[in-house]
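Quick one: the structure is below, questions incoming.
Entry: chain A
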Amino acid sequence: MSDRLIDEIKVRDRVKPVLNQGSSPSFFSCWDMHSYYGESYIVQGVSFDIREGEVVALLGRNGAGKTSTLRSIARVDSPQVTHGEIWLDHKPLHKMAAHDAAMNGVALVPEDRRIIAGLTVEENLQLAQIAPPIGWTIERIYEHFPRLAERRNQMGTTLSGGEQQMLAVARALARDIKLLLLDEPYEGLAPVIVQEIANIVDSIKKYGITTIIVEQNAVAALRLADRALILDMGNIVFDGTAQEVLDNEELRHEYLAI
Partner candidate 1 sequence: MMKISLQNNAVVMLIFSAVVLTAPLWLAPIGADYPDLLQKFAIFGIFAIGFNILFGLTGYLSFGHAAFLGIGSYTAVWSFKLFTMNVLPAVILGTIMAGVFALAIGYISLRRSGIYFSILTLAFAQMSYSLAYSVLTPITNGETGLQLTMNDARVIDSLFGVEAEAGLPSTNLFGQVMSGYSGFYFCAVILIIGFYVSLKIFRSPFGLKLTAIKSNQTRMKYTGFNTRPYLLSAFVISGMYAGLAGALMSITDPLAGAERMQWTASGEVVLMTILGGVGTLIGPLLGVGIIKYFENIFSAMNPSALHEIFNFLPLWLENIVVGITRHFVGDGWHLTLGAMFMLVVIFLPGGVMEGITKLFNYIKKKLGLNRVDSEDHVSEGGDRK
Partner candidate 2 sequence: MDAILIQILNGLDKGGAYALIALGLTLTFGTLGVVNFAHGALFMLGAFCAVSVQQLLTLSKSVKDESITFFDAYKDQPYLEIWWGDTGTAIIDYAVPISILFAIPIMLLIGVAMERGLIKHFYKRSHAEQILVTFGFAIVVQEIIKAFYGANPIPTPAPDIVSGSAAIGAMLGLSESLVYPWWRLIYLLFAGVVIFAVFAFLKYTTFGMVVRAGMADRETVSLLGINVERRFTIVFGIATVVAGLAGVMYAPILPPDYHMGMDFLVLSFVVVVVGGMGSLGGAVAAGFLLGILQSFASMNEIKSIFPGIDQIIIYLVAVVILLVRPRGLMGREGVMED
Partner candidate 3 sequence: MSTKDKSKDESRRDFLKATAATGIAASSPMFFVKDAYAGSHNMPFRNNPGSAKSVKFGFNVPQSGAYADEGADELRAYKLAVKHLNGEGDGGMMNTMKPMSLKGNGILGKKVEYVTGDTQTKSDAARASAKRMIEKDGVLMITGGSSSGVAVAVQGLCQEMGVIFMAGLTHSNDTTGKDKRRYGFRHFFNAYMSGRALGPVLKKEMGTDRKAYHLTADYTWGWTQEESIKNTTEELGWQTTAAVKTPVGAGDFSQYITPILNSGADVLILNHYGKDMINSLTQAVQFGLRDKQVNGKQFEIVVPLFSRLMAQGAGDNIKGILGTTNWNWSLKDKGSQAFVKSFGAEYGFPPSQAAHTCYVQALLYANACEQAGTFYPPQVIKALEGFNFDGMGNGPTEYRAEDHQCFKDVLVVRGNQNPSSQFDLLEIVQEVPRSQVEYPASMFGGELGPYVV
């Protein structure tokens, strides 16, 4: 245990002030975050800032800690954040439980969508509108996602993969969010549907919602993103524009394996 502590201190010394281009103080910032799954050390001192309205792609190979980083920010129980600070719009997320973080504007669209079994499409949406602050009305959501409107009384889990993804995103929009965390939105979807989801995410970008997107399909993610962060072994190893990543084959090869 003590060894670990020493490590942490070293890591902290090593952290350089993160880049903070543009707005200051930054809208979202994550400073030296460490988290564990049980005894497994997953996120090993991640620090980055995001400006309001920015869309950031968080990239890295499988197992690099991307999902864990998102989950740490959303403050779910596991992984457990043992050290670090997370600030969103002047609010200290690191002091909050998941539901508090959500009430302060964080929305995580999880990897496997997590549509709640036993609830209809509409109930899934209603569930998102119980705790304040409330975002889009359900009517507005249905306008944007006519397919969901058609299936409003169907059980959420009986939707197809793409529709479930739509519902998951819609569920996030039903809340008044400041930071959207998208985890693998295209996973397991047919190309046609990927396109559809991409359009949705595009439109989200138009509304100016600050977004972190984690995606295996790096190219697709980079197309949407203003900025890219590359994570490796629980550490940020690259921070730059999306174009820089697309242009830098060596970087892609080394850290994204494409």
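Just so we're on the same page, a residue touches a chain if its C-beta (ideal position, glycine included) is under 8 Å from a C-beta of that chain, and two chains touch if they have at least 3 such contacts; residues count from 1.
Regarding selection, all candidates are chains of the complex that A comes from, given by their letters.
Please read all numbers here as calculations on a predicted model, not as lab measurements.
*Asks:* Need the partner of chain A in this complex, chosen from 1, 2 or 3. Which is it?
*Replies:* Spelled out: of the options 1, 2 or 3, chain A touches 2.
*Asks:* Show me the residue ranges of chain A that touch candidate 2 in the complex, using the header's touch definition.
*Replies:* My answer: residues 74, 76-77, 97-99, 102-103, 107-108, 110, 114, 116-119, 123, 126-128, 130-132, 171, 175.
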